[in-house]
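Here is the structure we will look at, set down as structure tokens.
Excluded from the complex is one protein chain; the other protein chains are retained at their positions.
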Amino acid sequence: MTRNRSIILAPAVALGSYSLLLFHAFSSLGEFGSYRKNVVRQMVRVGVDSLPIVALAAAFSGAVTTVQTAYQLVSPFIPKSIIGAIVVPSMILELGAVVTGFILAGRVGARIAAELGTMRVTEQIDALEAMGLNSIGYLIVPRVIAGVVMFPVLYIAASFIGIAGGLFVGHAGGFVPAGEFIDGAREFFQPFDPVFGLIKSFVFGFIITSISCFKGYNTLGGAEGVGLATTQAAVISCVYILIADLALAATLL
Amino acid sequence: MIRVENLYKSFDGRPVLTDVSLEIPEGHTMAIIGRSGSGKSVLMKHVIGLLRPDRGRVTVDGVDIGRIPYGELRQVRRQFGVLFQGGALFDSMDSFENVAFPLRTFTSMTDVEIRREVEDCLAMVDLSGVGPKMPADLSGGMRKRVALARAVALRPRYIIYDEPTSGLDPETSNTIDVLIRDLAERLSVTSIVVTHDMHSVLSIADRAAFIFEGRMHWVGTIDEMHASTDETLRAFVKANEYQIGMPHAPDLP
Partner (left out) sequence: MKHSNELKVGLSIITAAIIFILGVRFFEDLPLFETTYTLETEFDNAAGLIAGNVVRVNGVGVGSIDDVYINPENNRVRVRFHVDREVPVRQGSHTVVSGFDALGVVRMDVVLGSADSAKVPVGGFIPSREQADLLGSLSEKAPVLIDRMDGALAQLTSVLETTRSMLDDPDGDARQALASMRGSVGTLDAMLRAERDRISSILEEVDGITSGLNRAMGPDGDSLAATVANMNAVMARLDQTLLTLDATASGVNELLDKVNRGEGTIGLLVNDPGLYHRTDSLLGSLDALLVDFRANPGRYLKEMRLVDLF
């Protein structure tokens, strides 16, 4: 292992070891039985425990989108129901998945990286290996599965709560009556939108958990290494969420 | 039988072990001594395949564990119990679960059997009743003893102890020494004990290996060690003796 990798090769090496790690992890799916308890525990941590913060952020993004859309619609020619027609697809197509993604990159990504990083530097990963366990499978598979299963759940919660927040603020704030809001949303509703949102959240869940596992699992050094891995996991997850967001929109829309 | 042949290992171009050969016959207890940073822990990690040799090889029962597929390596590792220098307890589980972990993972024992077994193991290391405590709530010495209980829970054929008594008071050290000797004799376990503690070496080991400047400087029985005229070895042994200041230090010539 040489430290002086060329700048050009470094990303390729990183991508390679990332892919190998995931390959290694998922080639041990045969032992899924022994991970089952872990999967459920990770699902609680990734999904259920993240619900409050995701709900809070979603409610506010829905509300803010409503208020700002109302603010931008000054023309008397445009019906108020357009607010619903803008807020609901925004929430379903973009905000529901991306806001959840950013929050979970911080909350779940950093946590996974810190957890695995600490396990690495305190030799807990070595201990798992020494027992004859596949530490990569044991640690990474449940987290990634929890990510791809629970992330869509959080996305649905975020979209629902965000739309409800927008509806409520629009109605209570006098921007648009609830009925018109819903009429507008229905008028422009595309059934593919929520499917696309689900696909996005699925991809984001994979990105966040797999990148964080990669960063955490390969932590070097002590507490400082754990800190570095944690920060990198959150930041890189966010960057790749944005890239994937664009790539998905470009390919699927 | 564990055999290390002409092991060479370097990190980032800095050699740690340059030429280490060692043979531990079935049922024997080998003490590995050497100054801090001399590569004892690195050697021990080679024996269970956590590190791969740059040159040379490590065989367990004739199998070169640096060259077998990962699946087979894991089978070999299951015959080992390893006590890591820092304990490497899983800090997400309490002490009981730590000891129970290998039993749950690799045996089909019922919960009742596991409970009995874990309690036996904890009693063996003088820690009955700490089961519900989390590793973070234990003292360093207690942590090491829980880790020891975990290492022996599956009654492995080989046990590697990385500094089992460092940081323990003399009385507990004695308990541990007796335990190690007991396991070796009763279950005819083959053991490797990495240690600084000459008292341990004298009371448990059949043979000792002295690593110095990356090489296997001296290997022999305890009697031979007493008789040795090797200046470096004598200096190490003497320094250790003074440093520890044992009241009942054996008479060295």
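Quick notes on this structure:
Order of writing sets the labels: A and B. Residues in every chain begin at 1.
Just so it is clear, contacts are C-beta pairs under 8 Å (C-beta built on N, C-alpha and C of every residue); 3 or more make two chains touch, one makes a residue touch a chain.
These numbers were taken from a predicted model, which means no experiment stands behind them.
The hidden chain, counted over the whole complex, makes contact with A. The hidden chain makes contact, of the residues A:83, A:153, A:169 or A:236, with A:153. Interface residues of chain A facing the missing partner chain: 40-41, 43-44, 47-48, 51, 76-79, 88, 149-150, 152-153, 156-157, 159-160, 183, 185-191, 194, 198.
The rule is simple: only the chains that are shown with their structure count from here on.
Per-chain Cα centroids separate chain A from chain B by 43 Å. Residues of chain A that touch chain B in their complex: 1-3, 34, 115, 118-119, 122-124, 126-127, 129-134. By the touch criterion given at the top, residues 12, 45, 48, 50, 70, 74-78, 80, 82, 84-86, 88-92, 101-102, 105-106 of chain B touch chain A in their complex.
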